[in-house]
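This part shows chain A:
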Amino acid sequence: MTDRLLEVEGLKKSFPIQGGAFGKQIGEVKAVDDVSFFIKKGETLGLVGESGCGKSTTGKTLLRLLEPTEGKIYFEGKEITNLPKNEMRRLRREMQMVFQDPFASLNPRHKVEKILEEPLIVHGVTDSKERKKRVRQLLEIVGLNDYHAKRYPHQFSGGQRQRIGIARALAVHPKLIVADEPVSALDVSIQSQVLNLLKDLQEEFDLTYLFIAHDLGVVRHISDRVGVMYLGRIVELADSEELYENPKHPYTKALLSAVPVPDVDFQKERVILRGDVPSPANPPAGCAFHTRCPAAMEQCAHKRPLFKEVEKGHYAACHLYE
Partner candidate 1 sequence: MNVNEEEQIISPWKEAWRSFRKNKAALLGLGIVMFFILLAIFADLIAPYGFRETELANKHLPPSSKHWFGTDEFGRDILSRVIYGARISLRVGFLAVSGSVIVGSLLGIIAGYYGRWVDGIISRIFDILLAFPSILLAIAIVAILGPSLQNAMIAIAVINVPTFGRLLRSRVLSVKEEEYITAAKAIGMTDGRILFHHVLPNSLAPIIVQGSLSIATAIIEAAALGFLGLGAQPPTPEWGKMLADSKDFIIQAPWTVFFPGIAIMLTVLGFNLMGDGLRDALDPRMKR
Partner candidate 2 sequence: GCSGSKETGKEKGGEKKEKTAESGGTMIYARGGDAVKLDPITVTDGESLIVTHQILETLVKYEKETADIVPGLAKDWEVSDDGTTYTFELEEGVKFHDGTDFNADAVVKNFERWMNGKDEAEFPYFVSQFGGFKGEEAAVIKEVKAVDENKVEFTLFRPQAPFLKNLAMTPFGISSPAAIEKFGDKYIENPVGTGPFKFESWKRNDTITVVKNEDYWKEGLPKLDKVIFKVITDNSARLNALIKGEVDLIDGLNPSDVEKVKADSNLQIFERPSMNIGYLGFNVEKEPFDNKKVRQAISHAINKQAIIDNFYEGTAEPAKNPIPPSINGYNDEIEDYEFDLDKAKKLLEEAGFKDGFKMDLWAMPVPRPYMPNGQKVAEAIQADLEKLNIEVNIVSMEWGTYLEKVRDGEAPMFMLGWTGDNGDADNFLYALLDKDSIGSNNYSRYASEDVHKLLIEAQTETDEDKRSELYKEALEIIHDDAPWVPLAHSVPQLAGKSTIDGFFPHPTGSQAFDDVSME
């Protein structure tokens, strides 16, 4: 237990759908639907899945930027699910977030300096000289220069902005960083710069990452373990090596085969899935994937498979492995 920095049990998050003649709630989007996992100190857990499957919601919920509907969250062994607002705010220095959109996540009216100073102010660094020093350090850490401090976000390229976002997260010396698709808005040549930076920082500051992405290549590159999400559920979770070489869940298999590989010689067998991802407002009964699953069985349509360890350290939720 001690090596687990964060643990999540049966996490659920749903958003109400309003409608009808009086704006009443007429349904809900089950964005995260009963998810359990843990992250060990110093490791990177990758989370992949198609758009809308609930990756971001999971990330935000476990930082309690969104209040969980159900489930428990433990941080360093301590339950934080019901922590009062004040204490939670203090805990924020331990867990930080890096966002997907480098354009939207920086306040366009603040100078970089101010952006980086803010977390310091919030967490009680009152001496302004001290703060300035720290800002300079942070910029250096993420490969930017002192003179960048006086600029506004719009004067930076996407990759540079993402560095600023990372610096902001680092400002308070967090233990955990939830990186929500930090590179998907970037071009390949820039993407690799940021990925390298993230790796370097992890080593230097002994960080733990929850790394959310939809690019399987990127996830493999950076993660120690990888979880695959589908319609608000984690369908498979294993060491990254294991998951990529030996996928168990049919969805994982399909996903892996669907990725085009930049290699002309590489021949592979494609599993092309039929149809689209169903709506999380109205997910299929039983196994959420059974509507598209090439290996669907009769029971898949009404019985929800359990998420359990099928091999050592390799978890999956599929009736094939029962």
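Methods note: contacts are C-beta pairs under 8 Å (C-beta built on N, C-alpha and C of every residue); 3 or more make two chains touch, one makes a residue touch a chain; residues count from 1.
Candidate selection criterion: all candidates are chains of the complex that A comes from, given by their letters.
Here the structure is a predicted model, which is why all the values come from computation and not from measurement.
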| item | value |
| --- | --- |
| Candidate from 1 or 2 that touches chain A, complex-wide | 1 |
| Contact set on chain A toward candidate 1 in their complex | 60, 63, 65, 88-93, 96-97, 99-101, 103-111, 118-119, 122-123, 143-145, 147-148, 150-152, 154-155, 165, 168, 172 |
